[in-house]
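Some chains have been omitted; the remaining ones sit where they do in the full complex.
Chain lettering (A and B) follows the sequence in which the chains are written, and residue indices restart at 1 in each chain.
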């Protein structure tokens, strides 16, 4: 591919035409990291062993955001996601939280933007809840891990 | 601060009460990087010199997303932003695009989540438009650069 599919010959924004593509099962997985200071890590650890909502709220926000992807990203098609998963794992040794997401669809186009949006908004929500303790957090390494279904088959990072 | 402001004593999600805070001018700036391969960098460069909408579409998506922050992040307050700026700069030598955002408010609470959301969604939109050429892009280094206004004064990364 030597051109951007989302920009036409005149250099204008272009939504790809998927009218004639066939519907089939598609999946995408994404990941992102939130880097926190040790005080924030400590508070999350404490919550984990009790009943803190920190991870729960981030998970819900990520799932809801996946469903709103086409409302946020101008050239994304509206899709009827059949499954969204968001997982958060505290990696205390590396002073970070790893967030992974999975989106599934029985439809005409890939769902990697949905998986990336879910991971992004879960990370932003975690940031929001921890920012009073660590305003210098960083969100890093957002990328697609795997993509299956569709004409191009499986893509693995 | 030794506790998360967004989690109450029972470990439950908690929207901070800003009812009695005074309204004043607040600003926040954020940044994020999108790392692309050389083919994508080349296509963006070409667009820059012509009239490609790549940066324009990302900018609009970022500005619109800032206005929807409280709709995406569960514990964010609804705010009447008075100004949103999103800038994209191609740093071809480092094979990346730098995105910076600025949000302003005359209100009761800080706007760093709005600035982060604007930068995030601008980056996701850039990703969407370039993914056919480079599916292995990475979005990195999302963080707050500066925050002014409010009781705590100026905070600089």
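The definition used in the following text is that contacts are C-beta pairs under 8 Å (C-beta built on N, C-alpha and C of every residue); 3 or more make two chains touch, one makes a residue touch a chain.
These numbers were taken from a predicted model, which means no experiment stands behind them.
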In total, how many chains does the complex have, if 2 are shown? 6
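The rule we apply is simple: only the chains that are shown with their structure count from here on.
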So, in the complex, the side of chain A touching chain B is made of residues 1-7, 10-13, 32, 39, 43, 47, 50-54, 56-57, 60-61, 64-65, 68, 72-76, 112-113, 116-117, 120-121, 123-125, 127-133, 135-144, 147, 155, 157
